[in-house]
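Here is the structure we will look at, set down as structure tokens.
One protein chain is absent from this view; the other protein chains keep their places.
Up next is chain A:
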Amino acid sequence: MDKPNLSQYFGSSEIPPASQFFDEIGTSPSEMVQSVYLGDSEGAQTAITPQVRASFGQSEEGPTDILPTVSGSTSIPVTSLPDPSTFFDTIGPDPPIGVLKTNTGSAAMITDAMDGLSIKNQPVDKEADRRRDAWIPDEEAKKTLIKAQSSPKGSFFPEREVLTMPGIVLEEELADALQEVAVKYLGVSSAGSRGVVRAEHVSRDEAGLRELLRTGYLRAAVNLTATLITAAGQGPGRMHRPTKHTPRTLQLWLTRFAVMLRIKLVDSLMKEAEPFGDFMKPDMFYQFYPDIHENRTGSLVPFSLRLLIAELPSHVGKPEEAMDRLYIILDVIDNMLTNLNKNKTEDGVGIITEEDKNESTRLWTGRRVRVLHSIVNCAIALKDYRLATNILTKLQQQSTTAQQQRALSSALCRLQLLAGNVEAAYLHLQHARLTRHHLCPTPDVREYVDLGLIDIAHGKYQDAYNNFAKAGDQEPTNIMVANNIAVCLLYMGRLKEAISVLQKAIQSDPERGLNENLLVNLCTLYELESANTGDKKLHLLRMLCKHKSDTVPNVVEALKLS
């Protein structure tokens, strides 16, 4: 084989070998997975909308779910590897062709996701790897990397200081939070025992992890990442000790951190992320391992992990710190784009073809926009609306499609509303409206909602209500629209109606309607209405147990229990 087989990396570098670990616990996973599904669909049958059920059906029965998760040593690492085909970021500002509408999207998206995660028998695409992993080491790291590259085989012994030495800090097993709250407030019998079963019955590997994520057992997923990371030698107590990094371990950390962030375990996350620093230690680069990753360049760190860690301080009330880190990332990306522009590889070392260059430029321009969005988010958190406006205005000037233009005008409109600049908001709305004309002749939900928000800024709640109602005519099941109508009703002095609108919204689409923020709104209204809110809140809790898994970060706060 002249091309390196990806699976070999892991086979030769894992300590202890992954295969060994998985073989120990593996027993026919597909059966168990199926049995768990039955339980789930039973619970979901009554209220889940047809669309949602369809999407679940696809994901559950699709061939990808019966991945050979535990069957052999090679299959495990391969699934965890980033798929070598072209990068395709579906969430960014540049959505793929034919992206989904508000409610009906999940089916298509999950299929997309499955494609990316399945094992493909494609040849390894060296260019795609290089493109995706590209990163420019700083001067310090470069010195060590040159040493690593130039030392004869087996004679390179790096200093401790250049090593990244992570370890798990959050040791305790996380319980299903919704389950815990349900047991406390509803009693063991009504709470059922959903999550626990689920977590124990998926395979203890990446496929199982994805399964937990997909079905929303997020705390169980964090537990599983701990198991897998521990098996890879970076578990509890391993912090500040030399360890072996692979793309797989970093993917596991990414998954762990991403989920921890979602369920707001930010303090533990900060501690565990600390040893990684800014991912600029030389052992975060492929060049550090010339024996294993011959001729491969760039960073082992997935870009999304780099971004997530950079944003981290903004989640603990230090957006200015996050902003500094994001600007450092932006600077590296700008350097890479400059190199690409000179027909060089991202790191400026090699020469690349025109096609390769275009692909890379597309990828990194997309990532650059994503970083800029994060910077804007930090600016919004800092209430630095000037900076946020400047960046968004520049992005708007650079955007190429009418959709993007329009989406950015609409975002600028709301940004101005946050700042209180109602006149400017209206100007942006008009611009958005002009662009929308090219896309569709009549106002849509977004436009009506933006109009309604401007009315609210003017204190005209009746007008706002009318605009939201027009949006509701177009998308009767839109949860956000229903929520905004309810908020208007309260300011118009119609508390009872506000409550009933929100309750109906939840009934019509529990999956989306049982949104953390909508629950906060509804419970706020309950508390205003009456001194006895207990039963109503417990009813919501029962609904949550029925329709949601363990995805709400803080059930007690959302329902204003206690």
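One rule holds for everything that comes next: contacts are C-beta pairs under 8 Å (C-beta built on N, C-alpha and C of every residue); 3 or more make two chains touch, one makes a residue touch a chain; residues count from 1.
The rule we apply is simple: contacts and distances are computed from a predicted model.
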Name under which UniProt lists the unshown chain, selected from "Trafficking protein particle complex subunit 13", "N-acetyltransferase domain-containing protein", "PIGC acetylglucosaminyltransferase" or "DNA replication complex GINS protein PSF3": "Trafficking protein particle complex subunit 13"
Touching the absent chain in the whole complex: find that residue among A:Glu140, A:Glu200 or A:Glu527. A:Glu527
Using the document's definition of touch, tell me which of A:Ala424, A:Ala469 or A:Leu538 contacts the absent chain. A:Ala424
Per the whole complex, from A:Gln179, A:Ser360 or A:Asn515 the residue touching the absent chain is A:Asn515
Looking at A:Asn335, A:Asn377, A:Asn466 or A:Ser500, which makes contact with the chain not pictured? A:Asn377
Where the unshown chain meets chain A, residue by residue: 80, 82-83, 85, 87-93, 95, 99-102, 105-106, 109-110, 112-114, 116-117, 132, 206, 209-210, 213-214, 251-252, 254-255, 258-259, 261-262, 264, 302-304, 307-308, 370, 373-374, 376-377, 380-381, 383-386, 389, 392, 403-404, 407-408, 410-411, 414-415, 417-424, 446, 449-450, 453-454, 456-459, 479-480, 483-484, 487, 490-493, 495-496, 511-513, 515, 517-518, 520-521, 524-525, 527-532, 551, 553
